[in-house]
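To start, the structure itself, in structure tokens.
Shown here: the complex without one of its protein chains, the others still in place.
Our next item is chain A:
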């Protein structure tokens, strides 16, 4: 029987397939429930959520106006900027809101959480640092319109933030151990907050001042049909172009052998990273809204904008072969229970055992929840619903969520809620 949180309650964690809830947001219940097992409490981090939603609304309005002026505005823009880009610009930015914006990310080894907390700033919360649990806010004049962020693997504490015009790279500095900064980057802007100081060490400038919309240690913009692979050490990028649509999603496989790029026109490409050749796939169920690789990098799970079933693409043979099959993965409990027809975002933990799914609309009771599934990865994927997670505040909706990759005691799910809290839920079942 899947756990269902009553309206007005707040979920704390999962313990052996049961989601524990409490009446109001506080640390006490957390302390009682899981603090003894984990040794730490993941308190919710508040942030200003109105800024986020207003930006989204603004952008939609601007784009609608743009659509009606159309060709004339494109011509003017091209004259002014001196490039032909506006003519080829896919005008489907409003679809960006449908696509998965990975705006919350856990550090791969430490318990440090970073999420987008405003249009131009990022909040970092270090749960390891017992000295200062207060979160750091990162701002910089080059960092505008932050959309996505991701921690750098094998980079110590380095965070990449995709914003307008490029990618900001932030690194942690300690007394006596200051991070090196590339020449030409103003390292004067730091972070607000106590504890570790964060320094902007690099700014990878993209051509044409585009808005970077997807990041997975490569980067892409929704305005251009190419994505850029960055060599962060040298600060050089190589653009790769395929097809004409704008790119909505990029995901690198955990083993590094394959690469997934989804476009706004409902197609997606699977690339092999040995010689960078690709295979084009197109879906009948709308564009890809979420994608997540399995821990071995042999299979990718996709959610679509017009379907309540997921799709899984399995690779038939070893890299660099691109032979793959698409197999649907049904989530049978979603439609009857919630009344929703469409899956919005998905996230899969690194051990492959828990899947978090958010869906659009739904019944009064089930609106704005995150569904948690238990996943078995024998030959094919099979899922069984554990329950739902409800966030704090009034009518919360999940804006972004993500798992911690390597937490020893079990998956850690962090959800940024539209009511202005970023909550972390330990899922303890081992």
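Here, contacts are C-beta pairs under 8 Å (C-beta built on N, C-alpha and C of every residue); 3 or more make two chains touch, one makes a residue touch a chain; residues count from 1.
As a working rule, contacts and distances are computed from a predicted model.
Visitor: Quick one: the chain not pictured, UniProt calls it what, "Cytosolic iron-sulfur assembly component 3", "V-type H+-transporting ATPase subunit a protein", "Nucleoporin NDC1" or "Glycine cleavage system H protein"?
Guide: "Nucleoporin NDC1"
Visitor: Have a look at A:235, A:295 or A:352 and name the one touching the chain we're not showing.
Guide: A:235
Visitor: Tell me which of A:2, A:46 or A:155 is the one touching the absent chain.
Guide: Candidates A:2, A:46 or A:155; residue touching the omitted chain: A:155.
Visitor: Under the stated touch rule, tell me which residues of chain A contact the chain that is not displayed.
Guide: 107-110, 128-131, 153-158, 171-183, 201, 229, 231-236, 238-240, 255-257, 273-277, 318-320
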